[in-house]
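Yeah, one chain of the complex is gone here, protein chain that is, but the others are all in their spots.
After this line comes chain A, so read on.
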Amino acid sequence: MLIQFLLLAAVAVLIFVFVRHWNTARTRAWKRLAFLAFCVANAYAVLRPGDTTKVAHWVGVGRGTDLVLYLLVVGVTMLALNTYLRFRVMERRLTELARDTALRTAQRPDPERPLAAVEGDRTP
C-alpha cells in the first residue's frame, strides 16, 4: 500500500536528516516550512473534514482519522528526536561551561597543611 511506503520513507528521511545535519540552517528552514504546512493542513482539515478521508483513500488508508493518526505518530517521533538531540547539545555546552568554571576556581593545596587524615574519616 502507498501509505506503508510513505510512512516508512518518512521515518527514514527523519532519521537521516536529524542524525546527520539536524541543526544546519537548511534543516531549520525545512522544519519551519513543515510547521507552516502542518498549520495549513490543519485549517483545511477542520474546514473540510470529508477531504481527509478522500486523501486517505488515495494513499490506501480506510479512514481520514487513521491517516491523521499515522501522520501524528511521525510528527511525534520527529519531535522526540529533535528534543533528544537538542538536549545533547545543551549538555555538551553545559559541560564546557561547568568545566571552565571548575578550572578557573581550582583550589591549590596549602603546602603548610599536614598530610594526616581528617578527624572522623574512616579508612575504607
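As a working rule, a contact is a pair of C-beta atoms (placed from the backbone, for glycine too) under 8 Å apart; a residue touches a chain by one contact, two chains touch by 3 or more; residues count from 1.
The rule is simple: contacts and distances are computed from a predicted model.
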{"item": "Chain excluded from display, named as in UniProt, from \"Carbohydrate ABC transporter substrate-binding protein (CUT1 family)\", \"Carbon-monoxide dehydrogenase medium subunit\", \"Biopolymer transport protein ExbD/TolR\" or \"Glycosyl transferase family 2\"", "value": "\"Glycosyl transferase family 2\""}
{"item": "Touching residue (missing chain; options A:12, A:39, A:76 or A:94)", "value": "A:94"}
{"item": "On chain A, residues whose C-beta touches the chain left out of the figure", "value": "19-24, 88, 91-92, 94-95, 98-99, 101-103, 105-111, 113-118, 121-124"}
